[in-house]
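Each remark here refers to the structure printed beneath this line.
With one protein chain held back, the other chains of the complex are shown just where they sit.
Labels A, B and C are assigned to the chains in the order they are written; within every chain, residues are numbered from 1.
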C-alpha cells in the first residue's frame, strides 16, 4: 500500500475545468491534513489546448509540485492519455473519461499501469444536466479509488462550495461527487495500491499561491499604491491588490501600458507612498528606461517580476529564469539596483516586505524576481511561517516635518541629494515645508538642480554606487544567501527562485542514497554577496549551477565575481518545463562520477 | 617655433557661435593640408551655458581631438578664461574678447601664458553691424597671430561661405576676417611660438563627423528605410538620411516615439528592405522589447546607438560608454544579438556596411555601438579610406522567387524557420509566391506557427543561439578585434570605440619614451572573440581595461569569458569628459611601476 | 489594387483557430477571408500584422504573410510594410487592449499619417487572453478582474479620436452581423488611405456583460437610411456623438474621405515615386557626390 505519498495529475483541455478538479482535490487533501504542492501546466489559450495540473502530496513538508514520474493520471480525453502515458510509474493509475471514446486504442495501453474507465462527462450531462460538473464527478471517482472517507470528503466539498457559491451549488456539487463515488463503487475494481488518508494531528498550514503571498506581503509592508498592466504570470498580484488595497486606503491603477504603469507607481512613491508595479519579462523590458530614472532620482519602488519563457512573447505561460540578465544589467547608463529572489512561498511573503524596506532605506528601485512556478502554484506553508509578527516597516531616511525643520535649523538648508558617507541622503516628500527639491533625471547637484560639472557628477555617481555596492552590501539588510544540505559535501549546487524546490528534494533523495550535496540558495542576486559565494565555491570540488535558461545567465553572473570558472558545471534547461528533482540528481551523479 | 602641432580651443556660451568659429578655422586648416580632430564640449542647452570646441592639428595623422593640456584658447568672455585657464601649457596663448570686460582680473593672469586682447564683439557690432560675425573677426585675429597666409586664408573663407550662403555673405565674412586680421596686426605684438603653415603636397583627406560617415555607410550598404526618434547625439544620422534617402528611393519616418521607431524599421525589414533605426541610451532602453522580438522572429535590423552620459537623461550631450551592459544583455529572455563597435570614423563607415550585411546574413538585430565623441566630432580621414570600392552587399539566405520555387519543387514546401545546421534559415519576403509564413513573437515551429512543444522549443532556441554563438562567431564575418602597438609588450590595453583615439596616441607617446604597450581594440563586443581576447591577455603581464563608465562594464564583459581576473587593471572615468592620452599614459606608468 | 484572380475564402485557410466556440473573432477571420477572396487579392500579396491577445492570433490562422508581433505595436509595423512595398495589401489587426491601451499612441499617429492600410480592432471591451481585465473601452461600473468594484474611468472613444486625428476612413461593424462586416472590410481594404474599423467582437468567456444580445440591443446602424453626409468629418462626428448620447453604439461606415493622397504615396513622391523595395541598392558612383562636402 502506498499511503499519503502521491503525484497526481489532472489533464484535459483549456476550459475543461482540469484546474478546478485539481483545486477541489487539493482542498480536500489539504483539509485531510496533507502537505501539498502543485504544478500547473497550461497553454496560452483560453479553450481547447491541452492543460494539466499536477498535485503532489505527502504527510510532511513538500518542496515542489513536479517530478519526472507520475503516480496517478486523471485524463478527460484520450489525447491527454497519450501526452502523459509515459510519465506514469509502473503500478501507476489512469482514470479515463470514456464518455466520447469508449475504449483506449491498444497503443495507449500499458501493461504495468492500472486503468479505470468512467464516463464522467456523460454522467454529468445526462444525470446531472451540467457538463462542467464532470470535474466533481471525477473527484468522486478518484476519492473512492483512493480509499478516502466518504463523509469527510462530502463535508469538505460542501463547505468549499458553500463558502464560494452558496447552498444550492454546494448541494449539487455534493450530488455530483456522490454520482462519481457510486459509479466507481459499482463499476470499478480497485487494483492499485494508492491510498490517501486523513493525517491525525496535522500541522496547520496555508495552501497558498506565490502571487497571493506577494500581495499579502505588499499589504503588510504598507504598500498603498500599485499600478501595473496585466500580464501572465503576474496579473494575480494586480487583481488581488485591486480588491484588497482600497480596504486600507490604497489605490490600484490599471495603467494604459507598462511605461505608464511604472511611472504612475513612481509618482506615488515620490509623493511618499509605498508603491509597487508588477509585471513579467515583456513588461520589464518596457519599464527599462524608468528603472534608470528611479536610480537617478533615487525614488524607492518595488518592481515585482514573475518570469516566464522568453524571448519576446515566447512561452507566455511557461516557466523560465531568463530575465536575470535584464533584471541586473538592463538599462542604459550606470544604474545599479537591488535584485532579490525568494525561493519558496514563505520567502515570497517575507522578501516582499524586505523589498519595500530596502527600496526606502536605499532609495532605489528593488526588483523582486520570481517565476511562473512560484507565482502561480500553490504550496502548503505552516501557518506560523506567514505571520505579521516580527514585521518591521523601515522607512530609512524619510524625514518627518520635525526632522526636516531640525536639519534646516542646524544646517541652514535642506539638500535632498546631500552627498553622505553612506551614500544615502535625507528624503523629504511634497507637502513638507522646507523640503523642496527637484527629482531630476539629469545629473544634478545636491538640491536636485541640473548640473554638468564633472566633479559634482563624479561625486553623485559615486554616491549612488556607494549606497548599493557598499552600504547595502555590508549592511546585513539584503536577504542572505542560504546554505542548505551538507556543509562538508564536495559537490555544491547553486540556484535561485523556484529551483530551490527541486534542489531541496534532490538533496533529500540523494542523502537517502548516501550522497551528500550542499546548496547555495542565492536570495540577493544583485549586488552579489561575493564573499559567501566564493567561500561556497572554494569549499567544493565542483559546483553545479542550475540555470533555467539557454544562455546560462546565473552562471554568467557568477563568472563575473568568481574567477575559477573551471569549478562551475552548468545545468541548463529551456523547454518550458521546470527542473525536476530527478534531473538534478542525475547531474549530481554524473559530476560525482568524474570528480575525485 | 612650434609649427603645425596645435591644440586650439574656442570657448564661449551656447548660441555664441563658438562652434562656428571652430568650424571655419577647421576648414581653413584642412584646406591648408593639415590633419585635424575635434572635441566638442557643449551643454544640454540652446543658449547661454559655456560651450567649447577643441581642434587639434598636426601635419600627419591625428587620432583624437582632446588632450589634458591646451596650447591656444580663444575665449569670448572671462568666464571661459576662468574655466580653461589651467588647461593651458606654459607658453600657451589666450585670445580674449575684451569687448565687455576690458581687463581680466589678476586671478585670471598666469605669468607663463601669453595674452592677446581684442574687442571682437565690439568690432563686429560697431564696425560691421552684426554681432554674430565676431566669430570671423576672431578667425582674423587668430590667423594673424598664427602667422597664416592672409591671401590663402581669405580665399578659403570666401569659398566656404560662397558655397553655403552665396556672394554677399561670403564678402561680408571676408570683410570681418580682415577687420580681425588688421586689428591684430595694428594692436597685438606676437609673443608666442605657435605657427600654422600650409603643408606642401598634403594627402587628400575628408574632414568628416562620425555620424556623417555612418549615414554614408547606410546609403552605400543599401539602407532604404530609417525610422527614429530624435535624440542627441544620434539625430544627425536621421537628419542626413531624411535628406539623402529619397534620392535613392528610400523613406525616412520620424516616429512618434522610440517604440514605434524600431517597429517601423522592423516592418520595412520584414518586407525585405534594408532598414535601420538610430538612437542613444534612453531610446535604446525603450527599444528593448522589440530587440527581443527581432531575435525571436529573426528579422534583420541595424540599430545605431551613439552613447552618451547616463543613467536616465544623465549628461545628454556628454560622452560615456555606459550602455554596453544593455547593448549586450538588455531584454528579457534569451535574446542574443550582434554588437559591433567602430573605433574611428573610417571604421564607422565600413562597419555600418558590415552591420547591414551581418543583419541579413544572420537574420538578427545588429547593434552598432558608438559614442558621442565619435558621432559628433570631425576627423581627417584619407580619401582612400572612405570609398565604394570593395563594398559588398551580402543578403545571406534571402531568397529570390526562383530560389523559392526551387525549394518548393525539391522539398514540397517552404519552411521559413527551417532548423538548419548553421542555424540560419532560408528567408522569403511578402509578395513572393509560396513564401508565406508568420513572423511570430511566440515560440514557433518551422512554418512560424505558435508552438509550446518542448522539443521544438528547444530546437528553435538552439538554432537561434547557434547562428550567433557558433556560425557567426566562427565565420570571419564579424569585425575582427585588432591588435595595435607592440606585440611583445608586457603591458596590454583593451578598449573599444572612441578610446581607440587616446589609446593610440598614448602608445605613440609612450613609445617615444621607450615604453612599449600593446592594445586590443575590440570591434565585436558580442559575441566576444574569446580566443583572441584570451591570447592577448595571456601574453601580457597586466592588461589595462579602459572603461568609460562607473561600473566597469567592459571589464565585466571580459571577466565573463576570461577567468584570470587578477590580470586586469581597470581604468575608469565617468565625469562627462573623454579619456585623454595623458590619463592613459599615466596609468600605464603606474602599472609598470609595480609589474616586473 | 485591382481584381486579379478568382479566389475562394478557403484559399486563405491555415491552421485551425483555438479561440473559444462563439468568440467574435471567428467572424473577423471568416469575413477577412471572404473580403480578400471577393477582392481577388492572392494570399501571398496580403500581409496580416497582428498584436498579442486572443485577437492577435489571427495572423496564425490565415494563409497570408503574417507578423504576429508584440503587444501594442501593430500599427508601426503594418504602416512600414506598406511604405516598403506598396503592392502589398496590409491588414493590421488586434484587440482593444492591444490597440487602445498599450498601442494608443500609434493609433493616435496612424490616423495622422494616413498610410494605405486597414486596421481592424477586435473590440470585446475586455482583455481576453489574460483572462478578463478591464480594457479602455470597458464601460464604467463593469466589474472585472482589475475592477472588482466596477470600472472608474471614462471609456475611450476610438471613433471620435480617429475623426479628430484626420482619419480618412472610419467604420464600426459587428461580428454578429457577418454580411455587414464583410461589406465594411471590403470597403476598408479598397479605401486608399488609413482605414480604421472597430469591430464589436464579443468575448463569450470573460465578458458576460457585453454579450451578443446586449450588443444587439445597443447597436444603431448609421448606414441604413443614412441621415448625414458621410464625407463630412464634422457631420460624422456629430452623428457619432448624437447616437452615443442616447446610450447607443453607432455601427456602419461612419466617415469616408475620398481623393486625399495616401501618406505612403506622399512619402514615395519625395523619392520620385520609387518604393524602397524597388530601389536599386547596387553600389553606385553617384553616391560619391555626398562625400564632396567633406573635401
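Just so we're on the same page, a residue touches a chain if its C-beta (ideal position, glycine included) is under 8 Å from a C-beta of that chain, and two chains touch if they have at least 3 such contacts.
Predicted model only: the values in this text are computed from it and were never measured.
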Among shown chains, those touching the left-out chain: A, B, C
Given A:344, A:363 or A:440, the one touching the chain that is not displayed: A:440
Per the touch definition above, residue among A:290, A:363, A:425 or A:580 touching the missing chain: A:290
Residue touching the undisplayed chain, where the options are C:161, C:178 or C:274: C:161
Touch criterion as defined above, residue of B:254, B:401, B:445 or B:509 at the omitted chain: B:254
Contacts of subunit B with the absent chain, listed as residue ranges: 15, 44-49, 229-232, 235, 238-239, 242-243, 246, 252, 254, 256-258, 282, 312-313
Contact set of subunit A toward the excluded chain (per top definition): 204, 206-208, 212, 216, 219-220, 222, 224-225, 227, 244-251, 253, 255-257, 259-261, 263-268, 270-275, 289-290, 293, 297, 383, 386, 388, 391, 393, 430-442, 448-450
Residues belonging to subunit C that touch the chain removed from view: 101-105, 108-109, 111-114, 136, 149, 152-157, 160-161, 163-166, 233-234, 237-238, 241, 263, 266-267, 270
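Just so it is clear, only the chains that are shown with their structure count from here on.
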Approximate Å spacing (C-alpha centroids) for the pair subunit B, subunit C: 41
Residues of subunit B whose C-beta touches two or more other chains: 259, 289, 293, 297, 441-442, 450
Multi-chain contact residues (two or more partners), subunit C: 52, 68, 70, 72
